[in-house]
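Now for chain A:
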Amino acid sequence: MKTYDFNQQYISKIEQEVALSTENVQVHYGKSHAIFDASLDFPRFQITSLIGASGSGKSTYLRCLNRMNDRIAQVDGKILYRNTDINSKTINVYEVRRHIGMVFQRPNPFAKSIRENILFALKNNGINDKKELQERLETSLRDAALWDEVKDDLDKSALALSGGQQQRLCIARSIAMHPDILLLDEPASALDPISTSKIEETLKLLSKSYTIIIVTHNMQQASRISDYTAFFHMGHIIEYNQTKNIFTAPEIKATEDYISGDFG
Partner candidate 1 sequence: SNSSSATKSSSSEVSGKITAVGSTALQPLVEKAAGDFQKDNSKINITVQGGGSGTGLSQVQDGSVKVGNSDIFAEQKDGIDAKKLVDHKVAVVGMAPVVNKDAGVKNVTMDQLKQIFTGKITNWKDLGGKDEKITVVNRAEGSGTRATFESAVLGGEKAIKSQEQDSNGTVQKIVSTTPGAISYLAFSYINDKVEALSIDDVKATDDNVADNKWKIWSYEHMYTKGDPKDATKKFIEYMKSDDVQKKLVKDMGYISTNDMKVQKDSKGTVSDK
Partner candidate 2 sequence: MNAKKSDKLATGMIYGLVGIVVSILVALLGYILYNGVPDINWHFLTSEAQSFSAGGGVRDQLFNSLYLLVLALIISFPIALGAGIYLSEYAKDNWVTDIIRTSIEVLSSLPSVVVGLFGYLLLVIQLNMGFSILAGAIALTFFNLPLLTRNIEESLRSVPDLQREAGTSLGLSGWKTITKIILPMALPGILTGLILCSGRIFGEAAALIYTAGQSAPSVDYGNWNLFTETSFLNPMRPAETLAVHIWKVNTESVTPDSSAISSASSAVLIIVILIFNLGARYLGNKLFKKMTASK
């Protein structure tokens, strides 16, 4: 692996309204430094993808954005959401996570029925209206391209689904909460192309009213769906720009190498 000069980076300014931004975020796992000085603005109602080699810190960074790293890692710096630094100690983290939903790399449905998986958090959130629940159940499953496959088995255990089905269920579960921002960590890495493209369509649709940040290994996916792309390299954000710029004319050598290492 080549080594690059990390001072050489290109972070473009966002012209649009910013939904979420980080300022000098540092992450340490114990003594090991995993994210260095990450400062990014995520534009509202856009899809931003985070790309980079395995181990470059994409997941780590993403998990900071809704405070999922709280107990695992030491996160310093500012994360601004609605003019509030949500990385501060006094913040209500539950409220943060309610507005900033997350879907993980490995599917993690609850050991409950499919229905309960979707409705559990909603009910906890005080939504008790039967009709509303039913409606959210159906639309979220539809949006995650799972409805047709499970509509007759809603009371079956979610654990009996295949890996791909489970992952789509997790996406549905997150969507059902109507979050403001949706974080996805390689959500499609376990999905077949049909489901993947459905999910991508969904994300595209959702981006009309949601801000979406997605980690992906799939260059095509990144270029196809995202408006902005950030390139991670060994814990540093090396380049951040509109996706079309990144993929057609990267400013930095490291980015170019990574993208052209790809197999278009």
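Operating definition for what follows: contacts are C-beta pairs under 8 Å (C-beta built on N, C-alpha and C of every residue); 3 or more make two chains touch, one makes a residue touch a chain; residues count from 1.
The set was built so that all candidates are chains of the complex that A comes from, given by their letters.
If you're wondering where the values come from, they're calculated on a predicted model, not measured in any experiment.
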Complex member in contact with chain A (any copy), out of 1 or 2: 2
List of chain A residues in touch with candidate 2 within their complex: 66, 68, 94-99, 101-104, 106, 108-113, 116, 120-121, 124-125, 155-157, 159-160, 170, 173-174, 177
